[in-house]
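Yeah, one chain of the complex is gone here, protein chain that is, but the others are all in their spots.
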Amino acid sequence: MGGRIARNMLKGGYHLLVWNRTASKAEEFARLGAEVAKTPKDVAERCHIVFSMLTDPIVTENVLTGTGEMRGISVLEGVGPGKIVVDMSTNHPLVTRRIAEKIRSKGGDFIEAPVVGGAFIAEQAKLTILAAGKKESVEIATPILQTTSQKILHVGDVGAGTTIKLILNLHLWINMAGFSECVVLASRLGVSPKTLTEVFNNTVFKNYVTEYKAQKIIEDEWSPVATVDLAVKDLRLAMEVARDVEVPTPLGSIVKDLYTATAQMGMRDLDIMAIAVTYARLANEKISRLVDSGHK
Amino acid sequence: MGGRIARNMLKGGYHLLVWNRTASKAEEFARLGAEVAKTPKDVAERCHIVFSMLTDPIVTENVLTGTGEMRGISVLEGVGPGKIVVDMSTNHPLVTRRIAEKIRSKGGDFIEAPVVGGAFIAEQAKLTILAAGKKESVEIATPILQTTSQKILHVGDVGAGTTIKLILNLHLWINMAGFSECVVLASRLGVSPKTLTEVFNNTVFKNYVTEYKAQKIIEDEWSPVATVDLAVKDLRLAMEVARDVEVPTPLGSIVKDLYTATAQMGMRDLDIMAIAVTYARLANEKISRLVDSGHK
Amino acid sequence: MGGRIARNMLKGGYHLLVWNRTASKAEEFARLGAEVAKTPKDVAERCHIVFSMLTDPIVTENVLTGTGEMRGISVLEGVGPGKIVVDMSTNHPLVTRRIAEKIRSKGGDFIEAPVVGGAFIAEQAKLTILAAGKKESVEIATPILQTTSQKILHVGDVGAGTTIKLILNLHLWINMAGFSECVVLASRLGVSPKTLTEVFNNTVFKNYVTEYKAQKIIEDEWSPVATVDLAVKDLRLAMEVARDVEVPTPLGSIVKDLYTATAQMGMRDLDIMAIAVTYARLANEKISRLVDSGHK
Partner (left out) sequence: MGGRIARNMLKGGYHLLVWNRTASKAEEFARLGAEVAKTPKDVAERCHIVFSMLTDPIVTENVLTGTGEMRGISVLEGVGPGKIVVDMSTNHPLVTRRIAEKIRSKGGDFIEAPVVGGAFIAEQAKLTILAAGKKESVEIATPILQTTSQKILHVGDVGAGTTIKLILNLHLWINMAGFSECVVLASRLGVSPKTLTEVFNNTVFKNYVTEYKAQKIIEDEWSPVATVDLAVKDLRLAMEVARDVEVPTPLGSIVKDLYTATAQMGMRDLDIMAIAVTYARLANEKISRLVDSGHK
């Protein structure tokens, strides 16, 4: 995702100084006209505005503030007054607030800008962005973010962007499981996934899952738009955040277990909708040829 | 609901012969121009088409086929060739199939026509109807159903209508709980229900709950459009059906428990969205003044 | 179970008048010296004390009080002053209270006497009995119950016996699932079921499951002492009772779904401990050869 966004920025005419933990990945962008930096600190020293898109909160905190092996060469070391750091990762709100505090203590500013949408939407530059932080800083970042987004929502202070991103994810995974539960029960009672989906889409209960994801079940076709593995990773983060602020999440907890089972039963690299196959296996309801193929 | 539909039929110019277990309720319709029948059998003998809308599967089976105290005076006793029985109740698909078989053995036909939408929508004659059964029978019933509905979907054979009605309900209750889980976690992380809802409604994740129900939380206003008690009753039926066909429903099971707790903690007569208050109490997150008002 | 208890009574020297819905089953007892009755009413008219052991609450209520096809020939019709009815079934406490009221209104008395223990223990006449009802009635039944039991606990008024029986079952099913969860997680971390069980049994956490059931997992041997099907049926009753008194049972609900899945995945006739195989399949953890054998 980070790569796609960077390409959009280059296409938008911006000059980029790029850094990646894997040097070869940065080199790709050199061929597209970007410069390659040696360290995150290097990027922060030479740019007015720094964008990050990293794997998880631990890596992000490390690269942005030097809490691990990046000590001494992190973005924090290169930041100063007037500079803005924009984190676009799916992050932990308590971590981004900690990062913001450190960046601000050096005179810079930090905003969140996590994205809604997948690879295909990113390539079309139609991501939705959940910007959070000081209004002025968001405004400065906006033209650059617009190279990759048609809709930038300013959702509040730092923490609000990552929170809402996490919540949209949590909501999606619960709905994927909820709809799967409905599909399998309906099928057992003689109503096919196709009929069920059509009726949903003909009523006020039409939603993202019935409109865009149910097709996977209907066609018994599981090539990934997003993988089960991603769902497991996202749910892991959501559950960690809930745990850290001590909020019970009974549905999230069960859905986390169901996605974990989906991964373990050999469907890790299939589309996220494959949780429906797990439901079907538990009920021995033959909605997919994968129901009979056993656990591996 | 049955009363509202009957009134729509009268307004539509149809002649009605009505029966209700509570005589006084039938008398109301006499004042509106309907005739009052002595028994369900009486209705079936004198009408070409019979509509039923009853509390639960046991009562419906009893009134339509005489399995309990209606033995000898049920609709079945009055049914014959050419007659059609239309059940509009939220019923159990295995029960409606049993009823259909008996009605057909007498030469009549049976179709399902459960409704989607509440009291207000019924009064506006804008219900959606999930018709199921033989095409010709559905066509005969259609003009009469149109007095109460702008959208009649023919969803399949007998069983399909009640199945889909149950599934739409199950899906709704899971989504009510899922969104509540999201609202409470977001609030703990500093994002208000209002902001969260606005962002949902600005993305592809907009859905029935975020559009029509979230307002209850935002306004901390719990007068019922539909009550928690109704959710408990609906979930009870959905869980019974799932049990009878042995399909695991882990999310439905937990949501059933959460709605049961909502009823028990003094919120039985509040709007169905009050499950969010239960979530908030479990997390001690003050999104509503009801969080502090204790358990009764 | 009813047959085994009747045989113990005959061995104990008691004269028996037996009735069974399936005549051939009653005939078996004729060969052992019992008389055969024509109806439940017949039994109640000719005996001072009547024992029942039936499939479920609906059948029991029907046979004892004539709520269905037994109308006019049920035990209630034959009961009078001085007679005692003893129900040994796993019943619904609200149903037994209703039965007791009717029996008492005819001048008789009703007590509950559900049993703890399986087929093997019944044959050894070592069942534990949870007697509930009036002290004098329990005392009158005691010598006859002792032909099948070494331990008769008087646990309270009518309703208490069936309640405690249900609760002991619910507790057992939760523990079967809980231990399975432990076994699979431990195995993944390198600790075998055998080692884990030995350690449990060497600490204060030793319990019925670790002492008597874990062996099934260790030996990968699943011939039933009690079947998964029985667990599904027992949990169905426990969930119905909880629903009828509106008590949330989150663990019971999930365990009900896990046992349902176990039955659906082809293990209905295996021992109740086979829920561990379901857990193992969900985690792809090879604790049993059944993990690889797929879903049917």
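Order of writing sets the chain letters: A, B and C. Residues in each chain are counted from 1.
Simple rule for what comes next: a contact is a pair of C-beta atoms (placed from the backbone, for glycine too) under 8 Å apart; a residue touches a chain by one contact, two chains touch by 3 or more.
What you see is a predicted model, and the numbers here were worked out from it, not measured in a lab.
Chemist: Taking the entire complex into account, which one of C:50, C:177 or C:237 touches the absent chain?
Modeler: Of all options in C:50, C:177 or C:237, contact with the hidden chain holds for C:177.
Chemist: Taking the entire complex into account, which one of C:37, C:113 or C:254 touches the absent chain?
Modeler: Per the contact definition at the top, the residue touching the missing chain is C:254.
Chemist: In the whole complex, not just what's shown, which of C:123, C:139, C:157 or C:220 touches the removed chain?
Modeler: Of these options, the touching residue for the absent chain is C:157.
Chemist: Tell me which stretches of chain C touch the chain missing from the display.
Modeler: 93, 116, 128, 130, 151, 153, 155-157, 159-160, 163-164, 166-168, 170-172, 174-175, 177-179, 181-182, 184-186, 188-191, 195-196, 199-200, 202-208, 212, 241-242, 245-252, 254-255, 258, 279, 282-283, 285
Chemist: On chain B, where is the contact patch with the chain that was removed from view?
Modeler: 250, 254, 257, 260-261, 264-266, 281-284, 291-296
Chemist: Tell me which stretches of chain A touch the chain missing from the display.
Modeler: Here the touching residues of chain A are 232, 236, 239, 243, 246-250, 253-254, 256-258, 260-261, 263-264.
Quick note on the criterion: only the chains that are shown with their structure count from here on.
Chemist: Copies chain B, chain C: same or different interface, half of numbers shared as the threshold?
Modeler: same
Chemist: Just send me the rotation angle from a CA overlay of chain A on chain B, rounded to the nearest 5 degrees.
Modeler: 180
Chemist: For chain A and chain C, let me know how many angstrom lie between their CA-based centres, rounded off.
Modeler: Centres of chain A and chain C (C-alpha means) sit 50 Å apart.
Chemist: Centroid from C-alpha atoms only, then distance chain B to chain C, rounded to Å. What do you get?
Modeler: For chain B versus chain C, the centre distance works out to 36 Å.
Chemist: Residue numbers in chain C touching 2 or more other chains?
Modeler: Residue numbers touching two or more other chains: 250, 254, 257, 260-261, 264.
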